[in-house]
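Complex shown without one protein chain; remaining protein chains in place.
Labels run A and B following the written order; every chain starts at residue 1.
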Amino acid sequence: MINPLQKQILAILFAGGDAVEISRVAQAVETEPEMVVKWVPKLREALQESGMPFELLELDGKLQLCTAPEYAPVIQKALELRRNQPLSQAALEVLAIVAYNQPVTRSFVEQIRGVDSSGVVTSLEEKGLVEEAGRLELPGRPIAYKTTANFLRCFGLENIGQLPKLPPAKNTAEETSLETTDLEEPT
Amino acid sequence: MINPLQKQILAILFAGGDAVEISRVAQAVETEPEMVVKWVPKLREALQESGMPFELLELDGKLQLCTAPEYAPVIQKALELRRNQPLSQAALEVLAIVAYNQPVTRSFVEQIRGVDSSGVVTSLEEKGLVEEAGRLELPGRPIAYKTTANFLRCFGLENIGQLPKLPPAKNTAEETSLETTDLEEPT
Partner (left out) sequence: MEKLSFHAGDFEGPLDLLLHLIAKHKMDIRDIQISDLLEQYLSAIQSMQEQDLEIASEFLEMASRLVYLKTVTLLPRHEEESAKLKQELQGQLLEYQVCKMVAMELGRQSKGFSRFVRAPAKLEAVDMTYTLQHSPYKIYYAYQDAIGRGRRKLPPPAQAFSGIVARRMVSVKSRIIYILKRLYQRGKDSYIGLFEESDGRGEIVATFLALLELIKAKRVTENGGQIIFQHQQRTEERT
């Protein structure tokens, strides 16, 4: 059975909808962020044991309550949601460049892809997968982009460090044959 | 313990947010509406027993999952903590464009920034920094925005005229020496 503070946390996450900063949760229930983090496994267990179809995700210093993936079809059916189109190759490329190099400008993305990518960036912003991250101290002060907590959730990551490892760096590329540049499995 | 169909119902209600018609829930989980109604006490019991801070409401042929009323204060506290997170660069820029050009439409803001800014405008409205100022006599009669009295308060201004003066207009900017930009010392 979960304690009153833990119940309060679930209530906040339920009502908050979006991912809520752990520090904010802690402050609201008047405890330390460390305690909130410590309680996460306990809360997950409680949700599991009571048969709730919800999952508690920890996303880069934030907590989010969402439905377990197996309920996706029935939810889509009930709420008449359009089946989500998988992301296009262009969208995935832009996401990959932003995710591994953030914060990055649109022109950096375009330099790597060799094509105009403004439309793709806007659509990723609309999907809540990337967001503005201020401006860079470069000529013209270009807007920088970073990935969101929503990106982590959609790709089953807890933080950016869990992204698949990149193939060996560019400077060693001379000796590396293409075959060895296979991506490692995420652990 | 609740059964798989009952779990599906909870998942639908969670994702639905607002009240969802019982008939729609029943159709999605492939059962009769009567069954869904019959399960309501069972679901309430399960939520109660597992100590979940959620309540299942039945009103007007609809079901809604929400937090129990006793959690309202802590939820309010958590959400209000968000209000005084310092404004992001994007929020400041949108606010500045509104402040110097009011009344302006959202598309004017987006034209200047070159990126979609609708979410930012909404959040500035929520923070009481900008507000609607009627509609402009333009095609589509777009909503115009202006800054609020709270905006003046937050930025220590008595009126909009006290905003720091902008440097001379763009077309003469090239010839303008840096020294002539009329800038008072920040206090």
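The working rule: a residue touches a chain if its C-beta (ideal position, glycine included) is under 8 Å from a C-beta of that chain, and two chains touch if they have at least 3 such contacts.
Computed from a predicted model, the values in this text were never measured in an experiment.
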item: Among A:L5, A:V37, A:L87 or A:I160, residue touching the chain not depicted; value: A:L87
item: Residue, one of A:Q6, A:S50 or A:T67, that touches the chain absent here; value: A:T67
item: Hidden partner interface residues of subunit A, rising order; value: 14-18, 55, 57, 64-69, 71-72, 75, 84, 86-87, 89-90, 92-93, 95-97, 99-100, 112-116, 135, 139-141, 153-156, 164, 166-167, 170, 173-174, 178, 181, 183, 186
item: Absent chain, residues of subunit B that touch it; value: 11, 14-15, 17, 66-67, 72, 75-76, 79-80, 82-84, 86-87, 89, 92-97, 99-100, 112-114, 126-129, 150, 154-157, 162-164, 166-167, 170, 173, 178-179, 181, 183, 185-187
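By definition in this document, only the chains that are shown with their structure count from here on.
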item: Length of the line joining the C-alpha centres of subunit A and subunit B, rounded to whole Å; value: 20
item: Subunit A - residues contacting subunit B, complex; value: 1-2, 7-8, 10-12, 14-17, 20, 24-25, 27-29, 46, 49-54, 67-68, 71, 74-75, 77-79, 122, 125-126, 132, 134-135, 143
